[in-house]
Structure formats: C-alpha cells, structure tokens
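Structure below; questions to follow.
Only one protein chain is missing; all other protein chains are in place.
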Amino acid sequence: MSKGCAASDAVIVHDIEQFLYQEARLLDDCKFQEWLELITDDVRYWMPVMGRRYRKGSKGMKALDKDQYEDREFSTEDELAIFDDTKDSLERRVARLDTGMAWAEDPPSRTQRMISNVTVGHGDTPSEMKVNSNFILYRTRGDLEEDFYVGSRQDVLRSEGGKWKLSYRKILLPQNVLSSKNASSFF
Amino acid sequence: MSKGCAASDAVIVHDIEQFLYQEARLLDDCKFQEWLELITDDVRYWMPVMGRRYRKGSKGMKALDKDQYEDREFSTEDELAIFDDTKDSLERRVARLDTGMAWAEDPPSRTQRMISNVTVGHGDTPSEMKVNSNFILYRTRGDLEEDFYVGSRQDVLRSEGGKWKLSYRKILLPQNVLSSKNASSFF
Amino acid sequence: MSKGCAASDAVIVHDIEQFLYQEARLLDDCKFQEWLELITDDVRYWMPVMGRRYRKGSKGMKALDKDQYEDREFSTEDELAIFDDTKDSLERRVARLDTGMAWAEDPPSRTQRMISNVTVGHGDTPSEMKVNSNFILYRTRGDLEEDFYVGSRQDVLRSEGGKWKLSYRKILLPQNVLSSKNASSFF
Amino acid sequence: MSLDVDNLVDAEKGLIGRAIYIDPQIYEQEARMVFARCWMYLCHESQIPKPGDFCTTFMGEDPVIVWRDTEGKVRAFLNVCRHRGNRLCRADSGNAASFTCAYHGWTYANNGCLVGVPHQAVAYNKNFDRKKWPLIGVAQLESYKGLVFATFDPSAPPLREYLGEMAWYLDAIFDRREGGVEVFPGVHKWVVPCNWKLAAENFGGDSYHGPWAHRSAMSTNFSARRPRQNDVQRFHLSPGNGHCVMGRQPDDASDAPEVVEYEKEGRAAVRERLGPRIDLVRPAVGNVFPNFAFNRGTASTIRVWHPRGPERTEIWSWVFVDKQAPGAVKETIRLTSLRSFGPAGTFEQDDIDNWQECTQTARGPVARGHMTNLQMGLGEEKFDEELGALASDFCISESNHRQFYHRWSKLMNTKDWAEL
Amino acid sequence: MSLDVDNLVDAEKGLIGRAIYIDPQIYEQEARMVFARCWMYLCHESQIPKPGDFCTTFMGEDPVIVWRDTEGKVRAFLNVCRHRGNRLCRADSGNAASFTCAYHGWTYANNGCLVGVPHQAVAYNKNFDRKKWPLIGVAQLESYKGLVFATFDPSAPPLREYLGEMAWYLDAIFDRREGGVEVFPGVHKWVVPCNWKLAAENFGGDSYHGPWAHRSAMSTNFSARRPRQNDVQRFHLSPGNGHCVMGRQPDDASDAPEVVEYEKEGRAAVRERLGPRIDLVRPAVGNVFPNFAFNRGTASTIRVWHPRGPERTEIWSWVFVDKQAPGAVKETIRLTSLRSFGPAGTFEQDDIDNWQECTQTARGPVARGHMTNLQMGLGEEKFDEELGALASDFCISESNHRQFYHRWSKLMNTKDWAEL
Partner (left out) sequence: MSLDVDNLVDAEKGLIGRAIYIDPQIYEQEARMVFARCWMYLCHESQIPKPGDFCTTFMGEDPVIVWRDTEGKVRAFLNVCRHRGNRLCRADSGNAASFTCAYHGWTYANNGCLVGVPHQAVAYNKNFDRKKWPLIGVAQLESYKGLVFATFDPSAPPLREYLGEMAWYLDAIFDRREGGVEVFPGVHKWVVPCNWKLAAENFGGDSYHGPWAHRSAMSTNFSARRPRQNDVQRFHLSPGNGHCVMGRQPDDASDAPEVVEYEKEGRAAVRERLGPRIDLVRPAVGNVFPNFAFNRGTASTIRVWHPRGPERTEIWSWVFVDKQAPGAVKETIRLTSLRSFGPAGTFEQDDIDNWQECTQTARGPVARGHMTNLQMGLGEEKFDEELGALASDFCISESNHRQFYHRWSKLMNTKDWAEL
C-alpha cells in the first residue's frame, strides 16, 4: 500500500484478512451458495497451467534463437488453464454438486484452507484493492486420501454496497504435474 | 463480531491471535505446565471422531427411511471421541509425559503449530469470546517420521483476571482414517 | 512485548508481519537481489542441526554420569550447522544462482512460504525487535517433487533509515533426518 | 506358490523368525491362507439395528458391505460392483434399500440382487442374466452374541465350531448381563506402522508388558488396574484354534468405584448366565484368531487389526458396555476407554511405538536372521479341564503367543481344514 | 520371464481377470511387450514448429526428447546422457541447438550427435569414438496428420500399417479442414490412482457410463451433448489392431450453437476431404492403441495415459481445435474443454473416481478372483465394410473393450509382430 497511516493500513489489512477467512470458512463448510454471494457478476476466476523451462542464461542448453527465448512458466490468459470461470460457470459448478450425482464429491471432500501472507495494495479504481495471499488447501476424502494444494492468489476485491466482493482471482499452483487426482475444490 | 469499530475489532482479534500464538509456542516448546495455566478449571477439551456418509439427496443410495437419514459425519458429545478431556485429565496427561516412561514421547516428538484464519465472535457471556481457527500441527519424531494434522478449532476464551483462558475447545480433524500412528500432541 | 498500548502493539506486529510477508514474496518470486537489500551487513543467518536425545529423567537409559547428561537437541553456534552465513556468503549464494550453472536450481524450484504465529518482543537495543515466527516452506521442482520444510525462526529486525532490516536469523528445522534432497532455498 | 513357514515358527522352542513380520511374499500368502479362510469379525449387531442399515468394513484387504436386508437379515457382500469392479458403496454407514454404482448405474438391493442394469433390454443380449451377477456374498455369515462374523471359505467349519471353547470366553465379555452389550457410536480408525500380528499377540497374551510399558499411564491414574501378587495362575488361556484370552482373578476389584459397584451388584446374575467357571477366572483381554481383539474393564474396547501390507496395520477400535449398565457406569467407561485406547490413548500410544520398532528393525538382513524369544513359561502350560483351555501356570507367560503362532503356521501351510 | 495372460483376458466371453490392473509382474511385462514395442504418441507438430524446438515426454516410463533439428526434421531420443545415464534435458519445452549434460558436460546437438566431450583429446584414449555415443534415437518415428508417433521396436510395422483403417478416423478428427488442427499452448498434467487401461478402455468404448456417470455435468450445462434415441447403430467401431472409436450420428447437432454453425458451414469441405463415409458416422471419441486418446466436440481433448505403476497413471491432456476455425469457436472450445476435462473438469473428475475404485478394489485377493464383465452386446458386433471396422449394433456396447483387451493380450503373449 502506498504509505498512509500505519494504523489505518493495519485496519484495512485486518478487514481484508477477515473477509478472506470468512470466505475460506464458507468453502470449508460446503456453503457454496453463500460463497457465490461474495463474488461479483463479472468475476474472472482463473488458474493457469505450469511448465518447466530453463532459466534465461542457462548453460544447460544453447537456444537456437536466443532473443526469442522466454522462460515464462505459467500459461497466459488465452491459453490452457485449469480453471477459467465466470460467475455463470461457477454457479453451474456449484449446482452440479447439488445434483446428488457428483460422484467424486459424494461423500464430500473435507477441506481446510490456510490463508496466510496477506498483503494489500491499491486497485485500478478507488473501490478496488489488490490482494495477494498464499494458501494451503488441505483436502481429505475416503479413508486415507490427503492432498495439499499449496499456492498463491492474486485477487481484486471490490467494495459493493459497503461489502467486499471478489472480482478477480488468479490462482497459481506451482506444481508441474499435479499430484492430486483432481481439483474439485474452489481455491 | 457484531459490527463495532473496525479498529477496535482489529485490536481484539490481534490480541486473541497473540494468545493463540503464545499457547502454540508453549506447546511447541514442551512447556506443558505453563500451558495448563492457560486453561480454565472447567474446560472441555474435545475432539470427536469422523465418518463418511453419503450426502442427503445422493443418488448413489436409496435410503429405506429417507426422513430419518442424516448425513452428519462427526460424532456427538456423548459418543466416541479422540479426546474428551477435563482439566484433571489434561493434567494427568501432562504428568504422564514427566514420568520418564512415556515411551512414545521419549525422545520427544518435535512439533510446529501453524495457527491461521482466526475469527472472533461474542461468547455466551460478556467475559467470553468464541474463536475459530484453522491449524496445521506438524510433528516429526525419530529419523524421518512426519505427520501433518490439519484441522480447525472452535474455542471459547474467557477473561479471567484480565487474561484470556481457554474454557472450551472443539477440535475437528477431518481425516476419516487417521494417517498418524497416534495423536500424542495437544491441539 | 512489554505491556504497552494494545492498539500500538497491534500496529507494530502488523508492520513486522508485513515485512516478513514482503520478504517471503521476494524469495518466492526469486527476486534474490532485492531480498539481499533487506539484510544488514552484519547478519548471522544460521540453521543448526538436530539430534535425538533421551529426555532428562528417562527410564529408557541409565546415564553413567547423570549430572553431565544433557538433553539439548540442536547444535550450538560453534558446531556443525546447515546454514551459517554472513552477508558475504549469502551474496555469493545468490550470485551462484545467476551463473547459469546452478544445476539443482535450473529449471528453478518453485516455492511458497507460509509465515505464521508472528510474535514480537523488544530487542537488545532500542532499534531492534526480536521476532518469532513459524513457517512452512513448500518447494516443488521437476514433475512431482514436493518438499515441506516446517520450522520456526528467531529473527532480530533492526530499524535502519526508517526501514526494517534483518540482522539475525536462527532457523530451526526439527526433522532429524531431512527428508528433502537439499536445502537450496532461503528460509 | 507357497512358502513353508515351519522354519520360521518354532512354537515348541518359543522361537520366531522375523520374516513373518516383513516379507512381502509371506504377507501375500497370509492374505490367501489366513484372511481369505478364517472367520472374520465384521461388526456388532447393535450398529445396524434396522432394516437397510449398513456399514462397510474389510475382511483382510477385501472391502465388504455388511447390510441388514429389508427383511431384517444381516448379510455381507464384497463391496465391489460385478460389472467392472468399482467400489459400490463409498460411505462408512447409513441406511439403504439399494446402492447404485457410480460408474454405469447398476443397482443392487440389500439382499445382494442386481435389480437394475440401465438399458439392459436394448443393450444386452438375452443370454445376459441379471441373476447371475449379484453381489458376491461371503461364503458363511453367523452371529455370536451380537458379534457378526463371516468367512469367504465355504469349507471353513461353522462359526461355533471355529470358536470352540472360546465361545464361553466371549460370553463372559459380551453376554454377562441381559441384553448383552452395546457399542458407542463412532469408531477410532488409524494406521500404524507395524505388522498386524504384533498387535494380535499383544492382546492375545502379552501380560508381560503392562507393568513396564504402561507404567506411565498407570501411575497417573489412567487405569486403576494393578497387577497383583496373587494373580498367579491360569492367567493365560488358549481355548484352541489360536484364540487367546487373559483373565483376572475372579474377585478382582481394580476397576473404577462405580464399575466395581456395578459388577458387585450384578455378580449373581452373571454367575447364573455364565455358570460356575466365572468363579475361577474373570476373562478380560483376548484375541479371536486372527485379528479381532477385546479388552473389558473400566476401559473397554473391541477392535480389528486390518492388515495393510507387511509393515502397516489399520486399527478400527470401538468402545462397548453392557447395555443395561447405569448411565454413570456407561459414561465412566466411555471416558476411561477413549483416554486409554485410540490414537490419543495413553496406553495405546506406547504399545504402538513398540510394535512399530519390533517390525522395522526386521528390515535389516542381519537383524532379521535372529529369532525372537517367546520362551516365558515354556513347557509349563497345561490343559485345564475346568477352564477348557491350555493355561499358563503363572500370571505372566508367553504360552498364548505360542498357541497363536502355532495356529498361524498351521493355517499358512495347510489347505485342508480337516488337517488343521 | 513372461506370464501367459490368456486366462486373464477372455474376450470371447467378455470376462477380464483383475490381476491385469494390479499385478506388478504383469505391469513389468506390459512395459516390455506393449510400451516398448507399440507406436506411441509423442506430440503434435504444432507444438514444435521451428528448428530447435523441443518438448520432453515419455514412452511408457522411458523419458524422451522430441526435437526438431536445425534442418527442420523432427527427431526423438531417449532423454538420457550416454555417459552415465543422467537425464539430459530437464525442461518441458523450449528451443535448443544443443543440450549440455549437467554432470560432466557432454553436449548433444539437436540431431542427436555427441558434439562435445570435455577434455576428450587428453583424457580419452583414441579408441573412444564420439560417433558411437550419440543419443539413443527411437527405432522409428513418423507423423500422421500432424500427430508425431514413435516406437522403440525396429520390427514394428510402419505407422500407417499400424494405424490401419484407424487412419481415416484420425483424419476425421484431426484433418477435417484445411490446415488440420492446432493445440492450445499449455497441458494438463496430473497423476491419478488407477491403472492406465481403465482410462484407455473408457475413451475407447465406454459409451455406457456417460448418461449416468456424467449426468450431473450434463444437467448443469457443462455439455450440450445428449444421447439420442436414434443413435442406434454402429456407434462403436474397432478398425483393428486394438484401436477404438466411438461415433455420433452424422447429423448430430448437439454442440454449442457457434460450433454447430461452424460445422454446418464447413460440411461440404469436410465431405470433400473425408469422402462419403463421413455421411455415415461422425467419429468423436477414441483411443489409439495403447494409450493415446481423443475427444472431439465442443469439448475437445487429446491425451496420453502414461503408465506409472500398476495403480498409477499420469494423464497429459491438451485442448485442440481446427486451425481455421473462427476465434469465437476457438474460445468456446477452449473454455468448454477445460471446464470438462483436466483436473478441474466436471466430467473428468467423476471418471477418475470410478477408475480409481475399479483399480483399488482389486487389492483384495478375494475380489481379485472374480472376473469383471464386458458382455454388453457380446456376439452382436459385425464387421462393417462401409466403415472398415467391427461395429456394434447398438449405441451402447462393450464391443470396443473386447477388441482392446484382445489386442493387449496378444501383444503380451507374442513376440513376433507377424503372428499378431
């Protein structure tokens, strides 16, 4: 955040942390409809895919065309993604869970989200804040299945009617080959 | 919390977070006697057991008696539990560790508690606060043994003589079959 | 912290948390040069090694010389360590990563640091604060490799020119046999 | 291919080769020769009281549904869809008229019949007969005093014969009072890094470890039990077929005060039900071959040691109590039991740590080459007519261990029940 | 040592022994007899368009570099340094004239030649000849309509012969329009707890599961597809050699509106390219033996089932689209595909859960002893001259499964391609 009063900064960060914790608890408690209410209608909910690339300057390979060599590892917005959802598709994902036939979630996964390292910056408009956080999403299902999804998020929160809503979320999972059998949870 | 001043809410949450961090550090440092001092004499320290149930409305099964079908997965207060302790039994658990013959804890487990997602609400009396938190309790012992206990807690903190004390703790571990050989730590 | 105003304590802790989060993000983003700028020239960056010892009073063994028996498990400052670095050696570690020939880090590890349980106390001088925190350093590399380094840190932060800098860090990893193939990240 | 395990179990000399705890080939043979043939404990009837009630469990590593059908009959089936082998039911318990497989929708009623095959009429030809593809039932299923057992082996002897004289000892645990016992809802399930036999032998006969391994828990009042000087004889009983029991003295009064009171008050009724033998011994702890164990006292548990590989066991442990016991007694037993047994149990933790290390040191080829010692009281056990069991002559002994492993090695080597 | 798998695959009766999904020895034999011999899909040419472009993948469990050399020729090599066996390239993709091994610095050019050996002149004696130590190339490499395949077996038939009549079905997926298809950058890679054959058989012929297993996704509009009453015949096609395809009716219009529009507009052009057979069937889903699968529709995916042990499969899945499709169609296909397939795919999740349980219940020795059922439409399939394939006579059938496993068992038992 641009340097304002430390105390008021602390309050804003606190406020946003509490928003993220409430959001996480709704998801952990499978209250998906209530979760949808925290999301703006124009949300982009996006998780790109990862790859492994040699660093620029690596001596392990000699690029044929050095100038064009890129070491970006995450896919861009028009490429493949794990999630690339709108409010509508998120709503349908939630509706699917309520059909009684979403087999991979019946009995349901049990999840626990640990949100940490929350930092806040000004957004593109006065009503928006850019929020970075790290997370561990722990999921257990069946008898002994356990998954730890560890990553970070870049959110935009927008103040609507005095309440924060999520208007953009970019989720980065740094694992190249996902070790979980699915990503059936919301991040 | 009911909407008060954001700044004072922030201070209360901060204060309780610090209490939980101090508590966690005492446990990580094996200072069990000091930990007991943070606990009221009438505490209930409770960890129910988990089960797996089809969701209500599942098409994977047809209940014979649909009205009676319940999809609750955790045991209730009068059923089996992993922990169901009083101050006295907690004290005896601690005393046991000091006998020099608590074999599963000698050499001791080394633990690291990560407390996160702390939210606070008013309690049943003015001196009490309801506190929710998530945790990862990491335990390592022997050469390579590692356990990650991931769950959530519903606490009641009571102000006694100007200090917070723990008067109720409900610990939820969502794993159905615990993958750890024991639950020899305090949560 | 010695008991001051709760609100101002909250602000200080907030401030230091934000410092630690920013530091963690620089490391997660591989911005090592910027990270070095957060470190004082006289830093000691130290991670002792662990051992397993019977508790004092254990009945599993009978010491020949009971008075001399020590159950300390971490190495001391003049013994073996995993890290024992100065600003200079940290700079050289960073420089090594930029040679294009640090094979174990090319393609680079992807890391996610979860900092939690931050508590703060007065330091030895007015410009210093003692800061304790717990961490999970998640690292993934290659296809499916994942490591969870879980531990705690005892830092000293010093105010230099109105900014916090890290002047001492002791990192405790409680695992006896490290289950990771290396400790190629900064903690 | 079968290995001869005779050189690994020398019950006569009280020596055990440690490969039986760690060798994958022996584990595989055990799955076929022990777990696929013996009577296995499934659940207590009180857990599935109503028509449609079911719970899922395992017989060895085979997943099983125990299911009370609409007529009220308890049945058990492999929890496996006949079509492509999907796991049919994914819940631990509940109530169901039928399950429908999540893959293609085949539906099975609670009597095991395949009652629905989507598109059968149009997609399958007429040779396909639903009646030929019901759930695979167990070969035999019987209850004994509320305890439901089953076996996959049609040639196994009937349950009552398999239990033999052990039946009376089960009576003395589970059928002391009118109404028998009930199991508290909820189960402790966890995975421990040891071979299952180390757990089974412990509950079957390891009186020796109590005073040392559990002294910390006893000295901090997690149990009122104290070994007594006069617990001298006939403490370990092997009623045959590998089953094992340990007893207390008949007049033992080391339980919690309210429990002692309850026991005293009911003593006559118990004697009436169980006969005079109950004046000779009070059965307390035991293991029904191979992997069903119990402990009865202020801390009361029943449990199954599910094998999960040579070095891994999944423990399922319940707390039980006489159905007609007063509420205060039930609450005392509930609390004392869960503080002693289960993942946070003050007794159980120390046991498991030892079983783990007894298993894992066998990884070393040199260590594995040295046999372990089960010689306590070797040759001193005698068949006791009054108790109907081979009995040790002292309050600590390894006589039960020897019987347990003797039975195990016979089963491993012998296909025909008649030769056992 | 080789096991005879004949008793595990009875394609004529439609019965499968479950050991093929779980037995480590069968898995090992599969590695040698199936994955080291068959033509394996490597990548799409559009992923490595320029000289020096490379991507890394696996043929079975063998790591492979696919590399376009400086002259523009696509080559494939074991991703293994000839010196001490280090993994040469550790990136997924990029562009390289050469790679240098991280251990001792041997350097290989993109034609596979060993072009640099540090200190060779002084340290190696003159018998050491760099030419004898190039990267190990695959035995054969061929592209078919942009799809790059290779085999380690020099005696394997040429790709075109291996594909046989399947080639036309690949045309109908990947070469409908001028320019063929392109693959969106990025790949879903994840590990699932099932045997790879359960995934392969599913894409090869499991029309049966759709309406039940995927009803939740269909009813919430993650797909516009609906099975139709008149999808009656010739839906499952086995063009030989274990390859399998499922079709839609030729006039199917169940895609997203913009996709339907695009298909309609291009219908004549497609017919011109593919011939009149396209008026009989619209190929949609299939599996090229052994482990390359595709689905074409509003949701379009190509994928490889990499074996990773009997109970583990690593899925690599891409989204593809006709190169000349309009931007809006491409975006619809991108979004619909990633919401259906991949780790967060609403269809894929439910499939995988079922494949997992079909695999894991086979751990039990009793469950493993019961064969699974592939009898749907048994004996009703007929060779269809027009389609050049064995065709089911109904819109759901297990005829393709039977062909898949028949081929698999032949390969497992037979060393000589001529006898297959």
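A, B, C, D and E label the chains in the order they appear, each numbered from 1.
Everything that follows uses one rule, which is that a contact is a pair of C-beta atoms (placed from the backbone, for glycine too) under 8 Å apart; a residue touches a chain by one contact, two chains touch by 3 or more.
What you see is a predicted model, and the numbers here were worked out from it, not measured in a lab.
Undergrad: In the full assembly, spell out which visible chains the left-out chain is touching.
TA: B, C, D, E
Undergrad: Who touches the missing chain here, D:160, D:363 or D:382?
TA: Counting the whole complex, the residue in contact with the absent chain is D:363.
Undergrad: Which listed residue, C:29, C:42, C:79 or C:124, touches the chain dropped from view?
TA: Final answer for the missing-chain contact: C:79.
Undergrad: Of the residues E:14, E:60, E:310 or E:388, which one touches the chain left out of the display?
TA: Of all options in E:14, E:60, E:310 or E:388, contact with the hidden chain holds for E:60.
Undergrad: Spell out, residue by residue, where the missing chain touches chain B.
TA: Output for chain B: 103, 106-107, 142-144.
Undergrad: Go through chain D and note every residue touching the omitted chain.
TA: 18, 198, 208-209, 211-213, 350, 353-354, 357-358, 360-367, 370, 372-380, 394, 396-397
Undergrad: If the missing chain were put back, which residues of chain C would it touch?
TA: 47-49, 51-54, 59-65, 68-69, 75-76, 78-85, 89, 92-93, 95-97, 99-105, 176-184
Keep in mind that, in the parts below, only the chains that are shown with their structure count from here on.
Undergrad: Just how much do you need to spin chain B so its Cα atoms sit on those of chain C, in degrees to the nearest 5?
TA: C-alpha superposition angle, chain B on chain C: 120 degrees.
Undergrad: Which pair, B-D or A-D, has more C-beta contacts?
TA: B-D
Undergrad: Quick check: how many Å separate the C-alpha centres of chain D and chain E?
TA: 47
Undergrad: How far is the middle of chain A from the middle of chain C, if each middle is the mean of its Cα atoms, in Å?
TA: 27
Undergrad: Taking each chain's centre as the mean of its CA atoms, how far is chain A from chain E in angstrom?
TA: The computed centroid separation for chain A versus chain E comes out at 31 Å.
Undergrad: Can you tell me which residues of chain A touch two or more of the remaining chains?
TA: 7, 10, 14, 52-54, 59-60, 99-101, 103, 106-107, 114, 116, 136, 142-144, 148, 176-177, 179
Undergrad: Could you check chain E for residues that touch two or more other chains and list them?
TA: 90-91, 102, 189, 191, 212-213, 350, 353-354
Undergrad: Can you name every chain pair that touches?
TA: The complete list of chain pairs in contact reads A-B, A-C, A-D, A-E, B-C, B-D, C-E, D-E.
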